[in-house]
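Every protein chain except one is present and positioned as in the full complex.
And now, subunit A:
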Amino acid sequence: MSSRESILAAVRRNRPEPAPLPPVADFGGAATVEQFTHWLHFIGGQVIRLAAGQPLTDAVRQLYPEAVRVASDLIPATVPVDQHTPTAVLEAVDVAVLRGELGVAENGAVWVPEANMLHRALPMISQHLALVLDHRSIVATMHQAYAAVQHTGNYGVFIAGPSKTADIEQSLVIGAHGARSLVVLLR
């Protein structure tokens, strides 16, 4: 008998009495820009509200005056990136400016599906990350977030703030392996 068969047989033999699956939960909650901003700040990120009519390019230039290599499909990029871009090129990206699909008010997370990433590694390998989000795309909690996303696709990530670690004596350090900073540009 293969391991697959023997494992499944052991599970069938040993599984407990049937227990019901609870219905999908939703506890409501506040889907506000204020909550989202509060939590993103709490976890080390930053929220910038774009003024009406303010071009994205200007906002990005103001935020990252020194960034030379910018990857984006939302503003004119200086580094073209697609799924075939070699690692050496990706590694040199200063800032990636990508579209976030959905924000979560209770924790500052932003849903970024593969389609928005240009390359799957870009959001993590880029030194800094800016996510552009429509303020009407903020939901209250992870329940509503998964309800809105429905299917998580081939690959997708909820990104909540910059990469961080507290593995040395519990001291929080921002910028572990992924982006050193995260800004959400709300429009």
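To be clear about the criterion, contacts are C-beta pairs under 8 Å (C-beta built on N, C-alpha and C of every residue); 3 or more make two chains touch, one makes a residue touch a chain; residues count from 1.
The rule is short, and it goes like this: contacts and distances are computed from a predicted model.
Asks: Which listed name, "4Fe-4S ferredoxin", "Cytochrome-c peroxidase", "FAD binding domain-containing protein" or "3-isopropylmalate dehydratase large subunit", is the one UniProt assigns to the chain that has been left out?
Replies: "4Fe-4S ferredoxin"
Asks: Pick out which of A:Ala67, A:Val81, A:Ala109 or A:Ile138 touches the chain that's been left out of the picture.
Replies: Only one listed residue reaches the unshown chain, and that is A:Ala109.
Asks: Even though one chain is hidden, which residues of subunit A still touch it in the full complex?
Replies: Residues in contact with the chain left out: 2-4, 6-8, 10-22, 24-25, 27, 39, 42-43, 83, 87-88, 91, 104, 106-109, 119-121, 123-125, 141-147, 149-171, 173, 175-179.
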